[in-house]
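Everything below concerns the one structure shown next.
Note that one protein chain of the assembly has been removed; the remaining protein chains are unaltered in position.
Coming up: chain A.
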């Protein structure tokens, strides 16, 4: 857990003093990622760097796991906090192994234990230790360097990590991949992480909570969904963007919205049986599945009405299916691409997992606007 209390930083300049952080109060619960978000010069990096005292605070307190860090000496404090920076900062004179072992060695770990740890961590991010331990940073690609940068910070297993725009210098495709890897890793490691970003999409994707900064103050500190659904003021609303409702699509997966109570039928089923099934379910269409429960098509009640034969004769192919793990943004994108009001979802094995419709999506977006936090506040904000 990280707790900031009235954390303030004033820089003395010849003109007037500059307040880079103005009585910042916040708490990051153990195992969560908190994103410090804001335009450049808003004080988010200053706030971060005060935690490991790269910038000494003017006043205020910082608690890590309940302990007041002003009691600790700088060096001890920093060795117990993982630190990742945008420029990665791998030491070019050291091999990947030596780079990862820096903090363990500073903490006087046994060399064999430190090396083992380096190999394990490389494995964790999908880099083959035999191949990479002996390499120098200049022999790695940008994405590989940043992976090593992250695991170097994890090497001594610190409870708390500070990340200063860690994925800012990576191309968009690799950034997505590394973010996903990192989230998977975090799900296991459960570090308490402060993460500076200026990218709202990254913040929404990575953060359990987001703190939006302006001129050294926190404008809003809340979950991504709440920030997108209920921006506290015009600044926040403006910063998260006019398309903030669309951004919320990324926070929900198809699984949470898809309805599984959809009639299914097989190709060989008799039309009369299928019609009966639809009538009972009060549905207009049924999804046709094969013997492996994979969705292969659909039939509608109107077309089958009064006909005889098997379902196979009336089945239409499905325009597309979406994985049930996909976020709603991907789902909506597929819907628009195929000009359809509904899509069948599949699970990891390609089996039918439900149907998602456009009204389902809009209903999900409306859900957090709820009756009590309704439209009044919404209009007041924008």
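To be clear about the criterion, a contact is a pair of C-beta atoms (placed from the backbone, for glycine too) under 8 Å apart; a residue touches a chain by one contact, two chains touch by 3 or more; residues count from 1.
Going forward, contacts and distances are computed from a predicted model.
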Choices "Methionine biosynthesis protein MetW", "Imidazolonepropionase", "Tryptophan synthase beta chain" or "Osmoprotectant transport system permease protein" - which one is the UniProt name of the chain not shown: "Osmoprotectant transport system permease protein"
Per the touch definition above, residue among A:103, A:275 or A:311 touching the missing chain: A:103
Contact residue for the chain not shown (choose from A:25, A:59 or A:76): A:76
Which residue of A:138, A:282 or A:349 touches the chain not shown here: A:138
Selected residue (touches chain absent from view) among A:54, A:232, A:283 or A:310: A:54
Residues belonging to chain A that touch the chain removed from view: 52, 54, 74-81, 83, 85, 87-95, 102-103, 106, 136-138, 153, 162
